[in-house]
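Only one protein chain is missing from this complex, and each of the others stays in its spot.
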Amino acid sequence: MQQERGYGFSAQLKHFIVQAGGRLIKGPPIYYAWLLFLLVVIGAGMYGYGQQFKYGLTVTGMSDQVSWGLYISNFTYMVGVAAAAVLLIIPAYVYDFGPIKEITILGELLAVCAILMCMMFVTIDVGRPERVWHLMPIVGTPNFPSSILGWDVLVLNGYLFINMFVSFYLLATIYMNKKPNYKFILPFIFLSIPWAVSIHTVTAYLYNGLGARPFWNSAILAPRFLASAFCSGPALCIIIFQLVRKFSSLHISDKALFKISEMICFAMAINLLLLGAEVFKELYTDSLHKAPIVYLFTGLHGNNGLVPWIWTAMAFNITSFLIFLVPKTRKNFITLNIGCVLIVVGVWIEKGMGLVIPGFIPSPLGEIWEYTPRLYETMISVGVLGAGMFLYTLALKIAIPIETGEMKLLEKTPAS
Amino acid sequence: MDRRKFIKGAAAGLAAIALPGCDNEKVEEYLQKHFVEMNQEELEETRERLKKQYKEQYGVDFKLSTQGAIPDVLFSYGLDLSRCIGCRRCVYACVNENNQSRKPQIQWIRVLRMENGSLDLEKSEHYYEGGMVPKEGHYTIPIQCQQCENPPCVKVCPTGATWKEPDGIVVVDYNWCIGCRYCMAACPYWARRFNFTDPGISKDEINTNTHYLGNRPRMRGVVEKCTFCVQRTRTGRYPACVEACPVGARKFGNILDPESEISKVIETKRVFRLKSELNTQPKFYYFFSI
Partner (left out) sequence: MKYSPHKIAGVILLLFFCLTSTGWASSGQHEEEKAEVSAEHKILQKPKVKEETFSVPPPLVYQGLFPCQACHRSDIRGVSSQLEKGNAFLGKYIRKPDPKPRTLIKMHRNINLKHAEWHWCLNCHDQDERNYLRLITGEKIPFEKSYRLCGQCHGSIYRDWKIGIHGRRVGNWDGKKLYLLCSHCHDPHRPKFRKLPAEGPPKTPDYGRLDIAGEE
């Protein structure tokens, strides 16, 4: 239904900004409390970054031996979360499963925020962030196609663009009371499916291609990344969507949530299978390359910093797998939520610290120097996570009213 | 007027407007090109700017060379494991020659002490104390950048800030490196070091005879490593570690010259290279002469 009001584009935009601004500023008390909490966290992160800016990366626990730490672990995890948004798209668009369609936009916005968090993590991790333009084409000299980091920059930016484009297009059409032109947008949506797989595969190849690090140099790494991403991302989505339907009038059916949880069950099964395959190969072959896995699970020569972490992650993963396996626990919201939290934390440990750090221990010359994140490093990481959640909250505060129809082009006074 | 100049000019203009009082030299440094893309004039400008900067920083006059590779030269290194006693004089000679940070400490050469009977690096001792060497039942193996012919670090660098020169030396342009440390993850010999903070080196310790790609003072946030003393070898001299070794365990030369010491080593001794299954083709040959 076309609106004949004679609004020019700039007037429409102004209208949108006014409405959106109103939505962002007004909200229930819990909204303010949440944003305030996030602002405190972000503030702490900025203070930590100030220290890092002043003294350099020496404020972190990284060393020549373990040259990537908490920042890159978080980066890896967040790429997985971003890739998982596609898991929601596949059933919605490929199988035309109705209940999920309405929440795909929320998943895509999550992917956008996750990619922005990834970019923030990389920017704070490099030694000279002001020189990042050196790896851009035209102005810089990117080592393309040889360097996988160059590919990663390309695919992450492409994924960011696709998700932003698709979600903004859909939201804009709904906002303007128009029907989305699926002929136009569907190719982009379908493109985002292999693209999501590719961002996480390329991130896996970052580690995989290094012959110097036998712990990562296993063919199974990219499938492991994908499997763990496809259980942690949707688990996060389930938690988020429950919050969304509690705090807004957006209807998200239980059926949608249970469908997602079924997919998580499969993904976690594959994740555990692949992990088992890795452990078998290293321990049975019993070559010297088993050192990183032995360090991770049992400690090596008295160094056992990661042992409690990985066993916690194993416990979390297996417990949540069982929760998701059994239909009774999968369909009970208490156990479902516990399972989701366990997966999010478990996969974070296994994929973050449990993957990045053991790759460096022992060093290529056999030295064991352990890594512990230090105070400012942790503050900065938490700050970035907070910033991502902050952006996502703001995005949802605008997107949900658009989807529910509360916020429309002609509406002059926004309802709370 | 090419697009680089345009961008440079535009950016400089913007910077000049946006940052009043900002050092023109800082802007020049920020917008500097990649070393291999600079023409002769830009090279000269960069050299002068850097020399001025180092003079301000350290209070002494610097020599900064940008000398290219000598034609028909491919450097190679030989290390006689029968002779090395693990005295570490090479490590400290390198530190002095190449202006490595004293605090925090950066050492490009790492000397490993191993028990006789195996080359298992996991059993190596890195931090053995000074004491009388050699220790019975052990041998020592010093490891530094192997200047690979198929270097994994060059392969993974996203900006191309590290590359292999025609004479075989793998170099880093410290003004182009963004400090992502991907090369450090990729190096199988743990040869690269990172400046986690500003290098701590005093003007009494500094060596003013420098090369742009070698031992000039670095800044925080960039990666550095052994460059076969490019400031020395391109003028015909031995690297500092070769001269420092008291027992003559280190051999260096042009492998394309059949009369050089290193060619003779490869011809007459049973040489091996570390981690050869990774196909990095290092130019660092280890051998036993007795």
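When the chains are written out, they are named A and B in that same order, and each has its own residue count from 1.
Everything below uses one rule, namely that a contact is a pair of C-beta atoms (placed from the backbone, for glycine too) under 8 Å apart; a residue touches a chain by one contact, two chains touch by 3 or more.
From a predicted model like this one, the values you see are computed outputs, not experimental measurements.
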(request) Using the touch definition up top, pick the residue from A:34, A:55, A:165 or A:266 that touches the left-out chain. (result) A:55
(message) Among B:47, B:88 or B:225, which one touches the chain that has been omitted from the display?
(response) B:88
(message) One chain isn't shown here. Among B:143, B:170, B:186 or B:242, which residue touches it?
(response) B:242
(request) Name, in rising order, the residues on subunit B that touch the hidden chain in the full complex. (result) 78, 80, 85-89, 91-92, 103-105, 107, 110, 126-134, 196-197, 200, 233, 236-238, 242-243, 245-248, 251-254, 257, 260-261, 264-265, 268-269, 289-290
(message) Contact with the hidden chain only, please: which subunit A residues?
(response) 51, 55, 58-59, 63-65, 369, 374-376
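Here is the rule we use: only the chains that are shown with their structure count from here on.
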(request) Could you give the separation in Å between the centres of subunit A and subunit B, each centre being the mean of its C-alpha atoms? (result) 38
(message) Under the definition above, what is the set of subunit B residues touching subunit A in their complex?
(response) 3-4, 7, 30, 34, 37, 104, 110, 112, 120-124, 126, 143, 152, 155-161, 176-182, 184-190, 192-198, 220-223, 275, 278-280
(message) Residue numbers of subunit A touching subunit B in their complex, please.
(response) 55-58, 60, 62-65, 67-68, 122, 125-132, 134-135, 138-143, 146-150, 153, 206-207, 209-213, 288, 291, 359-360, 362-367
